[in-house]
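Take a look at the structure below.
Missing here is one protein chain; the remaining ones are kept as they sit in the complex.
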Amino acid sequence: MRWIGNNTDLILGYLASHVWLSIVPTVLGFLLALPIGWWANRVPAVRGVVLSVGNVLYTIPSLAFILILPGVIGTGFLDPLNIVIALTVYAVAVMARFASDGFASVSPAVLDSARASGFGAAGLALRVELPLAGPVLLAGLRVVSVSTVSLVSVGALAGVDNLGRLFTEGVFTGNTAEILTGIVLVVALALVLDLLLVIAGRALLPWSAGARRVRGGVA
Amino acid sequence: MIEYRSVGKTFSGGNAAVADFDLVIPSHTTTVFVGSSGCGKTTLLRMVNRMVEPTSGQVLIDDVDVASRNPVELRRSIGYVMQASGLLPHRSVLDNVGTVLRLQGVSRAETRRRSLELMETVGLDTALADRYPHQLSGGQQQRVGVARALVTDPNILLMDEPFGAVDPIVRDELQAELLRLQRELGKTIVFVTHDIDEAFLLGDQVVILAKGGQRAQVGTPADILAAPANDFVRSFVGLDKGGRELHVEERDGVQVVVDAQGRATGVLKG
Amino acid sequence: MIEYRSVGKTFSGGNAAVADFDLVIPSHTTTVFVGSSGCGKTTLLRMVNRMVEPTSGQVLIDDVDVASRNPVELRRSIGYVMQASGLLPHRSVLDNVGTVLRLQGVSRAETRRRSLELMETVGLDTALADRYPHQLSGGQQQRVGVARALVTDPNILLMDEPFGAVDPIVRDELQAELLRLQRELGKTIVFVTHDIDEAFLLGDQVVILAKGGQRAQVGTPADILAAPANDFVRSFVGLDKGGRELHVEERDGVQVVVDAQGRATGVLKG
Amino acid sequence: GGDPTEGEAAASDTIVVGSASFPEAQIIAEIYVQALDAEGIKVESKTGSGPRETYIPALTNGELDLVPEYSGNLLSYLDPEATATGPDEIVTALADAAPDGYEVLDPAPAEDKDSLNVTPEFAEANGLTTIADLSKVPGFSLGANPEFAERDYGIPGLESVYGLTGIEFVSIPDGGGPETLQSLLSGDIDVADIYSTTPSIVENDLVTLEDPENLIAAQNIIPLINSDKATDEVKEILNKVSAELTTEDLLDLNAQNQGPDKTAPKDLAKQWLTDKGFL
Partner (left out) sequence: MSVASDSWDWLTDSANWSGDAGIPHRTLEHLQYTGLTIAIAAVIAIPLGLYIGHTGRFRGLAVASTGALRALPTLGVLTLVSLNTGINLTATLVALVLLAIPPLLAGAYAGLESVDPATVDAARAVGMTHWQVLWRVEVPLAFPLLVGGFRSATLQVIATATIAPQVPGPGGLGVYLLGGLAVGDYPRVVGGAVIVIVLALVVDLLFAVVQRLTTRRRVSTPDRV
């Protein structure tokens, strides 16, 4: 544990960049997946394509993905952008499915009723479909955020600073404390972000607590 | 006045839900479409606010073909109460009631005022204003649905089996409430149900529909009971098998009305 | 004979669903529990087959406390038709009907024979035997539920709002079917509903329940209509506000029976 | 390919220092960083930049300006055909082999190269002193970084130069670190490729097999730098550092890094520079 005390700056530095490398792909992936999921929910053929492409993307081994990117899209070899792009792709792959499920979860009766009240197409999408897909979108976002935090560490093998460094460096020096610190911080970071998402969900979706019952009642 | 002129609807699958349907619905009265499941009641109802477009014929409101009107505006101008309320689960009761007003650009304060007023009109405690739909009972949800449909003070109110999902006791209450409201407001109501008792209770004019949206009989409840047009109507209203044939038995000095199956249905008076 | 002896049930949340309930249900008759939602009907019914354990008092079948019997065997010996059928969605109709026989170790062939027989008894086309429940209409599912409950030829049949989920026309059919069956089989039936009309139609003995499983009145339908025990019963069976007070009007030479609200309910005969 | 960061990195006058991803390289890179910084030169530390196959491309496309290198391995990377094995030969050859726009500065006396080690018991039991003696051991297993399986100085060289056969190769990607050592001591492997400056060799009395054929090239520490950034001042500082850096220093630094204190590369660099009077 003395090691931690001696290296707080190093650890905090890795933690800070780990936070950024986790949040940016999660947010980007979420935003990109929304229109894709919405579209996929509209057009069954698109949904099929989105789901299978998502499957393929998700099976690309993360290390290979991060390492190959510079050769494919011309980013720098040490550029954190490689990780951001790779993890954004994973995030979109997972999130698009959730987004499509989320929009599908909106009760057709409610949509019909909103249309009948005189909502136009845009109003319907933004003011009815989007908020009602909220609970499923949140569930997806939670999965994406947790797995992104955990995946960022692989980037250490490609020379990008983050908590994963504590694993790669700890191995060379046989430093169990260092590796453990890394694991604990990664898990803690994931749980903190998850908690924040849950709190944000409560604030933004105050109606969702018992909403399942409504749908159950209608069906 | 709403008028159907040889209206037909064939859905994309080739399913002819309605064919060559004619009807005049007088203003300020309640017309009830009644028929068994799938006979085309909802299809006919939704043609009025263009939620369904007829494939042939026309629907006219006060002699104007609805096809010539902007659907979004048309819908905002007509009250529509759906089966199982169709409330927006992510909006409070008050916001649900005020939805159309807000869409029409009415100010927030004015919307609030009118929504609260409407809640009172339909017999909803205004203390419920900030609840979400799932926090209400089935009957309360239906009242919110009615309030929402009435908030813009539309001339026409479409009601599609609005009381189908609530339990019989609450349903009785809601029916009584609707009768009271209609006495006060005098809207043109088009009401859909598959319950012949409900149709007879609410309808000034009852339209009995057979499969494919065919008019089996149109008339007042008493007319239909007194002179059913054919066997289909007779069976539908329960006049066959003696279902509506009542007789009187005396029990403990009380005149009990009993049906053909021996079921006690009421007490004779006067 | 089923007997409730000062039975009480307080659920873990502290909710006293039933308190100090006494009742004798004679054999070979139909007893109907009727009351509004949440009054404890299901709770009382499920005490008979130990799906609910009373927190006080006893339930006896033919003078034997059910608490002394093995619950699994007890349940296999009592027919139970649940609201919304409660069929196993992953088993065919035939397998659903035969479930209990198979659990009792009856051979496959014998189970098949008896199940097909029961399907006929309840008026189900045996061509439906290999379908899955979701491939049946609501009314057909209810019949399967009844067939399943009857397949072991139990003396007691518990029915919990078995016709609540089907549309009124089908419900009428099922009710008629049940009356016919009961005439043939003479089971001890305990039937739960919140529809007073259904209760009056089916019940030899009707138990009107108030909140908390309180007996408001017990008697035959005619007894109750003729002499309602109190205001609660009067209002529940619709005798207040003139709901069941009928009078006769002549229309086109036909004697039409009309209720206090002017609603035509039938035609007077004899 | 065209790299978007190229122009930007080259235009700035900051020297970005990278290194391989193992501790010794990071320590030396940190020494460069702090030595330059002490003289007021703008530096940025991006140490631990992956394997050579990542950081050399990163260097040539402008993401990095300076890396500490190992002379022999660098030469064989830059020129796979090169045959030089002696220390001076290699440095001479490197001057030609360096990519355009890049140059190597003075090599340090400090050397750290792959070395094949066995336990004293195993050496005694099989009479081993040189790599050639391994031919007496039928079917031994050898643990090393994955690249050892393919490099000239690795398995191919052992087979062609020393005529060894039937080597069971075990990939242990920790650069001769604790896992390699543990595998050797537990008998999971017979021979371990451990960098010669690794303290565990001495601590465990391991027998380092001699390399009479000079299969494993000299590996002096040598800075590889972007010529644009290699001002006279920078060269002077780095050459002074190299002149002071000895193999013993590396052993000592590694020992502190891997010992119970696990002192971080940054701190070790600072300590070394202080001891040598740079700070």
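For reference, chains read A, B, C and D in written order, and residue numbers begin at 1 within each chain.
Please note the rule applied: a contact is a pair of C-beta atoms (placed from the backbone, for glycine too) under 8 Å apart; a residue touches a chain by one contact, two chains touch by 3 or more.
This one's a predicted model, so the numbers in the text were calculated from it and none came from an experiment.
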Legend entry - Residue in contact with the excluded chain [from A:Leu10, A:Ala91, A:Leu111 or A:Val149]: A:Val149
Legend entry - Which of D:Pro51, D:Pro109 or D:Pro199 contacts the chain that the document leaves out: D:Pro51
Inset, instruction - Could you tell which one of A:Ala109, A:Leu180 or A:Leu205 touches the chain left off the display? - result: A:Leu180
Inset, instruction - Specify the residue from the set C:Asn49, C:Gln140, C:Gln175 or C:Thr188 that touches the hidden chain. - result: C:Asn49
Legend entry - Touching residues (missing chain, whole complex) on subunit D: 51-54, 143, 145-147, 149-151, 170-174, 178-180, 182-183, 186, 188-189
Legend entry - Missing-partner contacts on subunit C, residue numbers: 49, 51, 72-77, 80, 82, 84, 86-90, 99-100, 103, 132-134, 148
Inset, instruction - May I ask you to list the residues on subunit A that touch the chain which is not drawn? - result: 55-56, 58-65, 67-68, 71-72, 101, 142-143, 146-147, 149-151, 153-154, 156-157, 163-164, 166-168, 170-171, 174, 176, 179-180, 182-183, 186-187, 189-191, 194
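Definition applied: only the chains that are shown with their structure count from here on.
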Inset, instruction - Please work out the Cα centroid separation of subunit C and subunit D, and write it as a whole number of Å. - result: 86
Legend entry - Cα-centroid distance, subunit A relative to subunit B, in whole angstrom: 47
Legend entry - For subunit D, residues that touch 2 or more chains besides their own: none
Inset, instruction - Send over the residues of subunit B in touch with two or more other chains. - result: none
Legend entry - subunit D residues touching subunit A - in the complex, by the definition given at the top: 1-5, 18, 21-23, 26, 46, 48-50, 54-55, 57-58, 61, 63-64, 174-175, 177-179, 257-258, 261-264, 266-267
Inset, instruction - Write out the stretch or stretches of subunit C touching subunit B in their complex. - result: 36-37, 167-169, 172, 176, 179, 194-197, 200-201, 221-223, 225-227, 238-239, 242-249, 251-252, 254, 256-259, 261, 263-270
Legend entry - subunit B contact footprint on subunit A (complex, rising order): 107, 109-110, 112-120, 123, 128, 131-132, 134, 205-208, 210-211, 213-215, 217-218
